[in-house]
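Structure below; questions to follow.
A protein chain is absent from this complex, but the other protein chains hold their places.
A and B label the chains in the order they appear, each numbered from 1.
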Amino acid sequence: MSIAEIQQAEGRGTPALGRFLRKRSVVGRFLRKRSGVAGLIMLVVPLVAGLCAPLLVQIEGQDPSTLHTDLLDPDGGRPLGAFGGVSADHWLGVVPVTGVDLFAQIVYGIRSSLFIAFGASILSIAFAAVLGTAMGYFGGWLNAVAGRVIDFMFGFPGLMFVIAIMAIVPPEMPRGLVLVLVLAFFGWVTPARIIGAQAGAINARAFVEAARATGAPPWQIIRREMLPHLFGLVVVLFAMSLPGNVSVVAGLSFLGVGLRGDVPDLGKLLSDSLPWIYSGADVWYMLFPGAVVFLIVFGATLAGDALRDVLDVRTEDAA
Amino acid sequence: MIVYIARRMVTAVFMLLAIAFVTIALFFGASKDPARAMCGKPCPPETRAKVSAYMQTDQSAVWQYTEFVKGLFVGRTYGEGAQQVHCDAPCFGYSFPNRSDVTTLIAERLPVTLSLAFGAAVLCLVVGIGLGALSAIRKGGIVDRFSTGFAMFGLSVPTFLVGLLVLQVFGFMLNALPYSGFVSFSESPTDWAWHLIGPWMVLSFILAAGYIRVTRTQLLNELSADHLVAMTARGASTRQVNRHAVRGVMVPVVAMFALDVTALLGGSVIAEKVFSLHGLGDLLLSGVNESDLSIVVGVTLFSAFLIIVGNLIADLLMPLLDPRIRRA
Partner (left out) sequence: MPDPVLQVEDLCVSFTSGGVTADVVRDLSVRLDGGRTLAVVGESGSGKTITGRAIMRLLPRGASARGRIVVAGREMLSADERELRRARGSDVAMVFQDSMSALSPYLDIGAHIAQAVRLHDPSVTRRAARARAVEMLDRVGIPEPAGAVRRFPHEFSGGMRQRAVIAMALVNRPALLIADEPTTALDVTVQAQILALLRELQREYGMAMLLISHDFGVVGRAADDVLVLYAGRQAEYGSLRDIFEQPAHPYTAGLRAATPRLDARLDTGGERTRLRAIPGAPTSLRDAGPGCAFAPRCGLADQVGERCVVEAPLPTVRPTSEGGGPHLAACHLDRLPALKEVAR
């Protein structure tokens, strides 16, 4: 038995979360990773901005729906002033043609995008964790069937299918909720396979065998022996799925099949900015929301990557 | 080996049939009535029923599924007499709004998407494997640090953002590249490539990241592997040893590429939108906007077909690259 295994054995019997946090060095080691901290800041600042959107907009003295047509060039609808109309009143300028405050649009847009992305990630990773653990523990036919389903899911043309589904959503259904469900439906596949493989490997380890030999019931073995070892992996997979979902949400809106109506949305802002780039009239309309999407996605990736290093889990999919 | 090939092919066919069933059941079985969009306004119920019968959307999902599969092999006929429309095999459905069978629509758009995907695949493999190999050989060097950052960037940044950036920088600010349009390869290969460089850059930037990582890790593993030390001990030169190490890198690269066919198709939807190209993704979006479900289903299934064929090729290639897979 290596020292690590002895430590792991001693750590058994404590609930997953407690054990996870008791690795007291986790937070410390994460904070020592410069890229991880930078990523966390890049993620948290827009996140907080999104959460406090009404407050921030109030501080700015604007709202996301008032049309400020007086700030637009009457000929062409381009915002007047430098940087797309940036001023003390309108921190990031105004949207061309409508003259809506861009800052308010962006912070409210962050809100809806992150809400959907978080929802989809939580759902898909939770499902993947349950399924993966069951696959690893029970093996046999469950593993075989789930493996088949996963293979089947890999054959789906993911984005195209999502676009197609979003196209037939009846207007009376809330599109945000549908987006969460659809993204979760496609998001569980790879994580479930990784967790399943990992759980299978743990299940074959000596200490699980030993627990089984002492007559521990399945639930206890899963909870006490397997979950503590899977917890880090699940956390990392969650962190890694988040940026993907943020960019898909934005991408769908960009393609015109995401959120509809007058809900502020980052991808929609970017999609609307396309003609303004083509004409070269207002670059700032794209740059501000683009930078925010970039910050969130890149930050989440950096943080997820650092977390993976710190928790020392392997997430390579043995495809 | 023959058993292996046969098994893979049978699996592929079954997967296609299953995906087709799910898709058709979902879109024709549980969605809004496509006949309503066709019959115009006002739409009395009897007209609607007639249109629905003509479009064959009044039948059960199972019936439509069998008709669809049959249509793939023998073609399909809608309506009777003067109103009769025939859709030749392989029939991916008929688009009534476009008065054209979906197969023709796909065939029109396919060259654009294939050009896009093909060039992006070549570029991302060259860049990904090249940078990955260089970073492994000079671990910790400038190339290594650069490509690690590059990979991180590519893995995280959304495709459409990169697209917008490339369009903005190369298309408008530098005026170096055309920002839209497509010239077919047979017309002028140079113009073809010239118009596609932008989208190629975008797609390969997104996809190369994975290959950089895989190549780097795998090559590092290989280079320290005992069998390469043993090869040196037999008197092989460093060059011969390195060449052999590449074998080991090819296996995960091919496995990864098979999965990336999906990403390539998805990415090209976005690239087509950014660069105003009229490929499959654009066709799909137009189908979505016009509520033309035949196109939506046809394009989705055709994409699934491409993905499964890609996977099948990879499955057949793998045992040639790694004899250990041959037994499975």
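Just a few scattered comments:
Quick note on the criterion: contacts are C-beta pairs under 8 Å (C-beta built on N, C-alpha and C of every residue); 3 or more make two chains touch, one makes a residue touch a chain.
All of these numbers come straight from a predicted model, not from anything done at the bench.
Every shown chain that the unseen chain touches in the whole complex is listed here: B. Screening B:69, B:85 or B:236 for touch with the missing chain picks out B:236.
Seen across the whole complex, the unshown chain contacts subunit B at 225-238, 240, 244, 247-248, 321-324.
We adopt the following convention: only the chains that are shown with their structure count from here on.
For this pair, subunit A with subunit B, the centres built from the Cα atoms lie 24 Å apart. Across the complex, subunit A meets subunit B through its residues 151-152, 154-161, 163-168, 170, 243, 246-247, 250-251, 254-257, 267, 270, 273-274, 277-278, 280, 283, 286, 290, 293-294, 297-298, 300-302, 305, 316, 319.
Residues 15-16, 18-19, 23, 26-27, 31-32, 152-153, 155-161, 164-165, 167-168, 172, 179, 217, 255-256, 258-259, 262, 265-267, 269-270, 273-274, 281, 284-285, 287-289, 291, 293, 296-297, 299-300, 303-304, 306-308, 311 of subunit B touch subunit A in their complex.
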